[in-house]
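I have a structure I would like to understand better, so I am pasting it below and will then ask my questions one at a time.
All protein chains but one are shown in place.
So that you can tell them apart, the chains are marked A, B and C in the order they are listed, and the count of residues begins at 1 in each.
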Amino acid sequence: MIAEQTLTEQYYRVRLHSEAICRGLETEDYVVQPVADVSPPKWHLGHTTWFWETFVLKPNVPGYRIFHDDFSYVFNSYYETVGKRVLRTDRGNLSRPTVAGVYAYRAYVDEQMSRFLDTAELSPDLHALILLGLNHEQQHQELLITDIKYILGHNPLLPAIEMPFQEHQSQLPSPDAVLAEGIYTIGYHSPDSQTGGSFYFDNEVGSHKVYLNKTTLNGNLVTNEAYLAFVESGGYQNFRHWLSDGWAWVKANDIQAPLYWHRIDGAWWQYTLDGLRPVDLNAPVCHVSHYEADAYARWTGQRLPTELEWEAAAPQLNWGARWEWTNSAYLPYPGFVTAEGAVGEYNGKFMSGQMVLRGASVATPEGHSRATYRNFFQPDKRWQYTGIRVVKN
Amino acid sequence: MIAEQTLTEQYYRVRLHSEAICRGLETEDYVVQPVADVSPPKWHLGHTTWFWETFVLKPNVPGYRIFHDDFSYVFNSYYETVGKRVLRTDRGNLSRPTVAGVYAYRAYVDEQMSRFLDTAELSPDLHALILLGLNHEQQHQELLITDIKYILGHNPLLPAIEMPFQEHQSQLPSPDAVLAEGIYTIGYHSPDSQTGGSFYFDNEVGSHKVYLNKTTLNGNLVTNEAYLAFVESGGYQNFRHWLSDGWAWVKANDIQAPLYWHRIDGAWWQYTLDGLRPVDLNAPVCHVSHYEADAYARWTGQRLPTELEWEAAAPQLNWGARWEWTNSAYLPYPGFVTAEGAVGEYNGKFMSGQMVLRGASVATPEGHSRATYRNFFQPDKRWQYTGIRVVKN
Amino acid sequence: MIAEQTLTEQYYRVRLHSEAICRGLETEDYVVQPVADVSPPKWHLGHTTWFWETFVLKPNVPGYRIFHDDFSYVFNSYYETVGKRVLRTDRGNLSRPTVAGVYAYRAYVDEQMSRFLDTAELSPDLHALILLGLNHEQQHQELLITDIKYILGHNPLLPAIEMPFQEHQSQLPSPDAVLAEGIYTIGYHSPDSQTGGSFYFDNEVGSHKVYLNKTTLNGNLVTNEAYLAFVESGGYQNFRHWLSDGWAWVKANDIQAPLYWHRIDGAWWQYTLDGLRPVDLNAPVCHVSHYEADAYARWTGQRLPTELEWEAAAPQLNWGARWEWTNSAYLPYPGFVTAEGAVGEYNGKFMSGQMVLRGASVATPEGHSRATYRNFFQPDKRWQYTGIRVVKN
Partner (left out) sequence: MIAEQTLTEQYYRVRLHSEAICRGLETEDYVVQPVADVSPPKWHLGHTTWFWETFVLKPNVPGYRIFHDDFSYVFNSYYETVGKRVLRTDRGNLSRPTVAGVYAYRAYVDEQMSRFLDTAELSPDLHALILLGLNHEQQHQELLITDIKYILGHNPLLPAIEMPFQEHQSQLPSPDAVLAEGIYTIGYHSPDSQTGGSFYFDNEVGSHKVYLNKTTLNGNLVTNEAYLAFVESGGYQNFRHWLSDGWAWVKANDIQAPLYWHRIDGAWWQYTLDGLRPVDLNAPVCHVSHYEADAYARWTGQRLPTELEWEAAAPQLNWGARWEWTNSAYLPYPGFVTAEGAVGEYNGKFMSGQMVLRGASVATPEGHSRATYRNFFQPDKRWQYTGIRVVKN
């Protein structure tokens, strides 16, 4: 049971971490949106703040005055509930509100939240909502990092930036994980009430049995060295290794290597948060799409694990360096029900066209990972810290 | 064990059925391609013939003379193995070869095949290849029907056409199918050799155990009447019922009802092979996408079955009128291995971005359906004879 | 003054020429539309017939029964006046009405027209309208030829076809045309009434004075040999020769040579109505866009003539083999007024974004050319019989 006192502390720790991630940014870095997937950092800072204002303060603090009428329009990602507006616009076109304005918004909401958390009797529902808000902001923290990396890594000056985590981590050899054939229990096992255990998302709850065949998951992630062998063997030029959609993606986008890799005078370099560096052969490969992960695995005569295999093997695995692509589509667990209201829009509606990633990455906030966590992206996405673990066929 | 004699008979029966489907066409109907998904009928007739010439006759008949040098280019759907050509083109732009030319091609290949089947000692591999060719042509027969329906159903004259099957079928009430919780065996159980049993595709083989929860599948398909209630309730105007991708599809394409439905002076009509008819309220709804099937199910507070549930319940179901959308992504069974060579390209490379349909439809050729059959299409496709069966949550 | 008798004769001559152009087609060739600019031949045959039915027969023959209710929808190119329809469609998707149906439509309308022309007292306005209809059909005759060439020339079988004209014509050397500085009169000089002279379009009428500088137009069109030198010199690889829009067009479409040219084993071939032939070095270059004409002229240090220079020089020129790109935008002459009604939509609304071509081509119907004729196309179009004449700067 987490005391209210602790919740305030948690609130501040999470809120400050969002700002710590941005500490090294120039004002200009907060504003741009190079591609649709990447949101401007100031949008993340505003959107996470809008969540607290809209779902916690407005309905629960009598007489609460919202910070600015237009901000709910600017920082709302739940577009469907927004009515018609005079102007349609994209996040990356918005020079206003300014970065200073967004930080003022954060300060205002933080003060209101602090007062509210100190004085309110939190019902279990409200407690759960606040935990959801904290986890929501943590999700945006990882996106903040990957979006900032994308913005700087696509700038011709390739600037370096300080971040509150260590991007580079070496991988110690780990033994393979062997699964015996049989029945396994999968999914987050929810105790009586949401407050009685750790936080979980609606998509991972519903503990249920599955039957798995005998399988061996590789104890180590695929390294840059191993992946480079695929690149150098002409892997991106031979359609036989690729899913049909994957090959179309390679062709349409002229893909030649993982994101952030550059071939310069015959050598391979990669953009990192420390700037351009030679590709580190021993590090686990990063920034690959599901298509690339699948093609690599086929090329080696192996395959990707399913998310069920991954979760069953998790206790044997040394995970956390890369989000690991599985070959499971993101679909509901048995008994999944979409919650009512705006929060109910959270996860269920994305259960189409996406693949599950399991584990966590170097950029995942502390306390935001667990073996039942289901991350998901479209199979062509690769600006997250994604990697590959193979299964012997 | 199927005797060689029988194989020749099977060959003729399948080949003639392709031509029977086209008997009502005007020459012009063979040529057009209104959208990328829909191939011109003459292409189907040529492509299935090209299969026999390329994979059976050419490698196995000494001194075989191919019918026309350019036909392998025109009728090849396996584009990746084709080298650079002077001209790139689309199927729907090709006025030549003419329809008469395609029928001459068929006649030539049929005669060669007949001679070959009569005289050759067929190895088990060759026997299996011929069965694959027959099933390949049967798959194209259903596409021939749905493509012809699309071509005529998008012509402002809305012409009727005779077909060798009954499109309209009434549905008798059937009891629900109840699955108890426990372990089920899924997938085609392959006997010792391919020739020792009935035909199967590589994607359905590999019998394996799965663990299923207690579930009840509706004994009847969703009717037009039930679906109309969804339409009239504003189902296509409310994002809450839809997957995120589905809602984007509805908006981008201004979808208002199933394909072939037209609202005329306040009443609903549907284009059928007999021309424009009032919507038959008792018939199972047809020509819906996975997005629509899913939205309908949500609207009723139910869901679509998984393909595993469907297969486990199949013995209790009265299936065969509509391909039934499941909520399973098209992914490999445990132990799936892609075969070598051009035939190996058959199914595996499409295991991304598609949803599984189970059962069969009124347009499926006789002998081409079984409970383990895995059909698959992208979730927005709806020109096939697709329908909806719901599961109580 | 043209007698009514003669008008009937003219009518039949023009109508039969449209059908003569199509004599060598297979049924399938009438149906396809490989790109938006190219209409299916059966559409041209139907649309020109629809013109007679809609503008002449319907308003002037009491009790006239139209051939088919839906044909005015299918064969109407004046889309703006058409109301909402159940089905939107493209010309190239329409397998029905069949080719036989279109010829039946022509026969019906021809019979009605014949009866009408034989018996009616034609007012001057009606006389003028019939002349417009004949010239309208003649314009479509040249499009029929170029569209058929496009359809066959983009078919991998590259079939030859008989046509009622000689595509290949050699060019005899002609002297340059010198214009002295001064005032010239440009435009069709309309006599008192439309029936009092030859036919003219609204865009060429309005004889007016212009002041021209001293200029010398080359007496000969640019040959394939001369143009080949531009190609071989890397003309398509060097942006300096190109207009900004032209260079973007070259890049976006990977343009390397005139339309229908193919480099095969190091030699240049061109598709002609007789099939694939080596490029004829002495013939005037054909099927080039305005961008290419302009780039070629720049590369030689010369320029294209304006349409005013061309018309002033026309008496000195040997023209008629190629439509000659000028460097004049298609804009109204002084005093141009758009006519009322549907016929008024004829030319004026296209006076934006197009360049003027002068002269005529080998495919222009007899009697359909004059020195004041203003043809026009967007600068990237090149499926017409277009060529280049340069002016010394």
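As a convention for this text, contacts are C-beta pairs under 8 Å (C-beta built on N, C-alpha and C of every residue); 3 or more make two chains touch, one makes a residue touch a chain.
Please read all numbers here as calculations on a predicted model, not as lab measurements.
Peer 1: Which of the displayed chains are touched by the chain that has been omitted?
Peer 2: If we consider the entire complex, the absent chain touches A, C.
Peer 1: With the full complex in mind, choose from A:H154, A:K209, A:R240 or A:R370 the residue touching the hidden chain.
Peer 2: A:H154
Peer 1: Can you tell me which of A:S95, A:T119, A:Q166 or A:N282 touches the chain that was removed from the display?
Peer 2: A:S95
Peer 1: For a quick check of understanding: of C:G24, C:G219, C:G275 or C:P332, which residue touches the chain that isn't displayed?
Peer 2: Of the candidates C:G24, C:G219, C:G275 or C:P332, C:P332 is in touch with the missing chain.
Peer 1: Of the residues in chain C, which ones touch the absent chain?
Peer 2: Looking at chain C, the ones touching the missing chain are residues 80, 183, 208-211, 213, 239-240, 242-247, 290-291, 294, 298, 303, 327-329, 331-332, 334-335, 337-338, 349-353, 379, 393.
Peer 1: To test your reading of the contact rule: which positions on chain A touch the chain that is missing from view?
Peer 2: 26-34, 70, 73-74, 85-87, 89-90, 92-99, 151-152, 154-157, 159, 262, 264
Here is the rule we go by: only the chains that are shown with their structure count from here on.
Peer 1: Sort the chain pairs by how many C-beta pairs are in contact and tell me the top one.
Peer 2: B-C
Peer 1: Going by CA means, which chain is nearest the middle of everything shown?
Peer 2: B
Peer 1: Just curious, how far off is chain B from chain A if you go by their C-alpha centres, in Å?
Peer 2: A distance of 37 Å separates the two centres.
Peer 1: As a quick test, compute the distance in whole Å between the mean CA positions of chain B and chain C.
Peer 2: Here the centre of chain C sits 45 Å away from the centre of chain B.
Peer 1: Pull out every residue in chain A that's touching 2 or more other chains.
Peer 2: none
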